[in-house]
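Here you go, one structure.
And then chain A:
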Amino acid sequence: MTQVATGSVRFDGVVKKYGDVTALKKLDLDIEPGKLVTLLGPSGCGKTTTLRLIAGLEMATAGQIHIGGEDVTHLTATYRKVSMVFQSYALFPHMTVQENVAYGLTVKSTPKAEAADKANEGLELVGLAGYGDRLPSELSGGQQQRVAVARAIVLEPEVLLLDEPLSNLDAKLRRHVREEIRQIQQRLGLTAVYVTHDQEEAMAVSDDIIVMNNAEIAQKGTPADLYEAPSSAFIADFIGDANLADCDVKSVSDGMAMVAMNGQTYSVPTRNSLSGAAQLVLRPHSLGLAPPDTPGVKGTVSYAAYLGKEMQYTVDTEIGPLFVISPVQAKPFRQGDAVCVKIDPTQARLVAS
Partner candidate 1 sequence: MKRLGMISVATLALSASGVLADELSVVCSAEQDWCDLMVSAFEAEHPDTDVLMVRKSTGETLAQVRAEAGNPKIDVWWGGTGDPHLIAAEEGLTQASGVDTSELLGWAQNMADISNGKAIGIYAGALGIAYNADILSEKSIEPPQCWADLEDPRFEGEIQVANPNSSGTAYTELATFVQLFGEDEAMVKLAAVGKNVNSYTKSGSAPSKAAARGETGVSIGFMHDMVKLAAQGFPLKIVAPCEGTGYEVGAVSVIEGARNPEAAKAWVAFALRADVQSRAPEVGSFQVPSNSNAKVAPESPDLASIKLIDYDFATYGSSDTRGRLLARWDAEVGDPNPQK
Partner candidate 2 sequence: MKNTVLIWLAIGLAGFAFLPWHMTDDGLFDPVWINDGNASTGLFSALSGQWWLAPAGLAPLMAIAVQLFVQAPVRRARITLAIAIAGLFLIALQGMIIVRAGPRILEWLFTGEAALAGQPGMGAGAGLCALALLFVATVSISQSGKGQGDAFVVSTIGLIVALVGIFVFFPVMHILVRAFEVDGGYSLTEFFPRFFSADIWGLGCLFGPRSCGVAINSLFLGVMTGAGTTLLGLSFALIFTRTDFRAKKLLRVLTVLPIITPPFVIGLALILLFGRAGTVTEFVADLFGWEKTRWVYGFWGVYFAQLLSFTPIAFLVLIGVVQGVSPSMEEASQTLDADRWQTFRYVSLPLMRPGLANAFLLGFIESLADFGNPLVLGSGYSVLSTEIFFSIVGAVADPAKAAILAIALLTLTLSAFMAQRIWLGKKSYATITGKADSGQNASLNPALRTLCYATALPWAALTLVVYSMIIFGSFVKLWGYDHSFTLAHFIRAFGFDLSSGRLTGVAWDSYFTTLTIASIAAPLTALVGLSTAYLLVRQKFIGKDAFEFSTMLSFAIPGTVIGVSYIMAFNFPPIELTGTSIILIIVFVFRNMPVGVRGGIAAMSQLDKSLDEASITLGANSFATVRRVILPLMGPAILAALTYSFVRAITSVSAVIFLVSAKHNMATSFIVGRVENGEFGLAIAYSAVLIVTMLAAILLLQLMVGTRRLRRADRVQQTA
């Protein structure tokens, strides 16, 4: 269990069409061995299609797919060394937990005793030793989820695929299980591809995140890359909350851009050279509220919510509504208060409009 053959995944110009509908435009992809990579994006963006193409549950219309350096483009799922954890877990209801975990070994005619041993090892790994004789229906949701993971990894796959594995769990359990999955993946050095639409989940577990939109890759990078240097308004909005404000780029030098917005000029760090109309990404945490007579963008609080650890405000301003999160103050602003929104230009990011 400790040594797992890990494989890379490579897509070369993979296209997937269903009739006239293009589910995936020409996709190039390279996933390094031992990494956990998340495919993130809104529904219909093509992330699940990509996952199913890796699994072999769908066949590419064009292009090549390599797993572990081997061309598997024409191999069906049965013959790929890939395992998958399903959103619904897809545990076989008529088999015990142990039979479920041993299933992949059994169909490959592994001797019974060996299959059972490996299954028990797998269950131990996910902390379910001793649950082997139960039926899936006798387990809690989190336990079922772990059985599904155990079932997938006992086959020692080159790549482990996870399709929204946490979406059926409640919020607390979700954090717990995702940590477990990440630990197992790192301990075994597995290559894993993880699909989710939850950006927080993606940031929490991934080595790399591939954000997809409209059947193609929007941006790829580490969680920090995506948050710190979004390449587009879409990414900025999708990774962490963001207020987007129209602005005008005057000049760029030494990684700093001079940006005019609402009659004021800000010096904003940037990695790309834009000019003319652009958008300023203002993270809610980076904004602050001040009394109306201080410098900043003027506005009126249209909504205020007390969340215990922080305050959330929506402020109607000259540059449109802004979402602001600020620490709880002794005397919070209330709905209808005139305020001024303070912008920290070093926290702001610039994206093309």
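On the choice of candidates, all candidates are chains of the complex that A comes from, given by their letters.
For the reader, a short list of remarks on this structure follows.
Definition applied: a contact is a pair of C-beta atoms (placed from the backbone, for glycine too) under 8 Å apart; a residue touches a chain by one contact, two chains touch by 3 or more; residues count from 1.
Predicted, not measured: the structure shown is a model, and the values here were computed from it.
In the assembled complex, chain A touches candidate 2, while the other choices in 1 or 2 stay out of touch. Residue ranges of chain A in contact with candidate 2, taken from their complex: 55-57, 59, 73-80, 82-84, 86-88, 90-94, 103-104, 107-108, 135-138, 144, 151-152, 155, 161.
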